[in-house]
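Taken from a larger complex, these chains appear in their original positions, while the remainder are omitted.
Read from first to last, the chains carry the letters A, B and C; within each, the first residue is number 1.
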Amino acid sequence: MGSGIVSNLIKMGHTVTVWNRTAEKCDLFIQEGARLGRTPAEVVSTCDITFACVSDPKAAKDVLGPSGVLQGIRPGKCYVDMSTVDADTVTELAQVIVSRGGRFLEAPVSGNQQLSNDGMLVILAAGDRGLYEDCSSCFQAMGKTSFFLGEVGNAAKMMLIVNMVQGSFMATIAEGLTLAQVTGQSQQTLLDILNQGQLASIFLDQKCQNILQGNFKPDFYLKYIQKDLRLAIALGDSVNHPTPMAAAANEVYKRAKALDQSDNDMSAVYRAYIH
Amino acid sequence: MGSGIVSNLIKMGHTVTVWNRTAEKCDLFIQEGARLGRTPAEVVSTCDITFACVSDPKAAKDVLGPSGVLQGIRPGKCYVDMSTVDADTVTELAQVIVSRGGRFLEAPVSGNQQLSNDGMLVILAAGDRGLYEDCSSCFQAMGKTSFFLGEVGNAAKMMLIVNMVQGSFMATIAEGLTLAQVTGQSQQTLLDILNQGQLASIFLDQKCQNILQGNFKPDFYLKYIQKDLRLAIALGDSVNHPTPMAAAANEVYKRAKALDQSDNDMSAVYRAYIH
Amino acid sequence: MGSGIVSNLIKMGHTVTVWNRTAEKCDLFIQEGARLGRTPAEVVSTCDITFACVSDPKAAKDVLGPSGVLQGIRPGKCYVDMSTVDADTVTELAQVIVSRGGRFLEAPVSGNQQLSNDGMLVILAAGDRGLYEDCSSCFQAMGKTSFFLGEVGNAAKMMLIVNMVQGSFMATIAEGLTLAQVTGQSQQTLLDILNQGQLASIFLDQKCQNILQGNFKPDFYLKYIQKDLRLAIALGDSVNHPTPMAAAANEVYKRAKALDQSDNDMSAVYRAYIH
């Protein structure tokens, strides 16, 4: 979550309590006026609505217990998981929360660190419709748009598809830029040409700029887009739907990970093509 | 070439002579004021600068001879090949033209039928720099931008890379839309989400609209984007550069061709995912 | 397990108790002299060593509890899981068995129905070395060879790699046979040529024969080889090792599954190439 979001929420009159395994990561939020919770359970006990955002399916389950979120869930408590995970995981989370009387909404977000700081994320929500509406002012603080997609699991699926498209396209961009280089063409000119055409997009421009500048500071971690590709492929697997582009992209990202690019931006997949 | 281009050229004061294997395809140009040449050789004999645009490497060579373009090439004659072919082919064409005293420019175009009609193509040129400058008013009639890329072959290479990126991305889009469908998600909502994010582009929107409407009227023939993927892979092959995304995309397009989608728009690659 | 194995075990003087969710599947074993257990727990209670073989990771966990295998595990009881699952699953099973005082061996088998009936399986074992030695006469009844691979998880990994190689090669064979057909070559002649060369193997010959005869009776279920490819890819994923051949094969098998080939032999991947 970006600090701009916390600031927005507080301006709206909300009381915000924050927690992170690495406490220092909360400093900026506290400067903006948030309180620090000592445990996930304390955050849940203190707040009407708890928003969680962790890295992967395992972390999403781990934060619930044994001394975690579940301790604070009582009838009426609301839990909004904004992590990008698979539909099975989020369905399992929902069942546990609801079985204790809680209300559950999944709300993964599309966007990057910069958009998060600016409160310009796109939010995909599914699950408890009433809770979605209760969150509307919060979501406005966070994002430029939100979508309600129906039953729990739909937001997870949709987010994986969005990120699959993004991850595959990123690999394609890297493939194009490297092919330009090894055939003696100017990468800058390739970008200029693409920017003049119908493919022009903020994503294409920013990622190419990153690569041209050799700047792989993480905006969207490479290890997370690879995780999303893996989960999207598994989603296709579960319905016997071939995803050859995602499968090819996933292999390229794995090579990038083997080259120590996990904690760089997804655009560092470029390095899988030059080594 | 779109009729708008011919109209523009004539307004600029140029005399335009046209030829096509299928004479009827010239009717619209003639209505705009162009003259009809009886053979390629006659066009070259009549005009200072001849612009050619054919479908593939074989056609680009065939149009030169034996009773073709070469018959009309004399010292000073200018020949501009706007086809998308490989660098070897265009280098061969250039050598033949130049060996007879002619001047040669390759100038493949990026864009589709609509952009062609509107004179909004992006033109990639390489070869004879003086000829490029002589063509500047013509290129302005055709395109919104042109790039001069140096020695003959560079424009072919760059165009193949641009089309490789486009073709791979198109397959990725189709993969995302079909995965949405088979997992019970709304394809329209997926498009809405993508249009809100940083991936948003004219290409993404138009191709998704085509698919949602089941409208595969050719804007960029599927068989030609597959040809370009094949040539781009061969380009990578010639310098030992892996292109796994393009290779995966190429296989999907081949399946689409086997499903009789060759003469539909490239977005009909969607059908390879649903059959 | 083939009936020949049960017969062998009884001849050796072992008492054999069998259980299957579908009781009729035990009929042949009972004719050979085996007793029928009413539940997995009863089998474990009755026997010194229990051999289990189920279809996938979920089934391997499910058979343990709540009214399953674990109820019968006491100090000294031996449990040998012969399923092909992933290393994480088998490690989890081992921990649960061992935490109750049991002894655990994983022992997945390489081979097919025919080899199983003939007691000619290759057995990969890992875990409790003493138990492996105690099983030696049983393994002799089942297989022509067994390997002890060290700590729990190693047999799972090795088996997935073996099946990955087999599954990818099967897809390659199908690709070759179909390419022969669509280019007007005799598939029988292709097989004759391959059988004369250094690639000649029982697997190649049998699978090609199956395809030429259109006989896809399951010897190794297509759905299981696809599961193994998926798990092998995940194994590579866990160590950032690209497996592009397995990834490509996996997509072909998914298409075959979408064409209702799950319960046919793995050679039915052929049908993914002709539809």
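Assume a contact is a pair of C-beta atoms (placed from the backbone, for glycine too) under 8 Å apart; a residue touches a chain by one contact, two chains touch by 3 or more.
Only a predicted model underlies this, so the values are computations on that prediction, with no experimental measurement involved.
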| item | value |
| --- | --- |
| With 3 chains placed, the number the full structure-file assembly comprises | 4 |
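We take it that only the chains that are shown with their structure count from here on.
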| item | value |
| --- | --- |
| Innermost chain by mean C-alpha position | A |
| When chain A is superposed on chain B by its C-alpha atoms, the rotation angle in degrees, nearest 5 | 180 |
| Chain C against chain A, contact positions shared by both copies (same if over half, else different) | same |
| Chain B and chain C: spacing of chain centres that average the CA atoms, whole Å | 52 |
| Inter-centroid spacing, chain C versus chain A (mean Cα positions, whole Å) | 38 |
| Touching two or more other chains - residue numbers and ranges from chain A | 236, 241-244, 247-248, 251-252 |
| Touching residues (chain side chain A, partner chain C) in the complex | 230, 234, 236-237, 240-244, 247-248, 250-252, 254-255, 257-258 |
| Complex contact set, residues of chain B against chain A | 110-112, 115, 122, 124, 144-145, 147, 149, 154, 157-158, 161-162, 164-166, 168-169, 171-173, 175-176, 178-180, 182-186, 189-190, 192-194, 196-204, 206, 232, 235-236, 239, 241-249, 251-252, 273 |
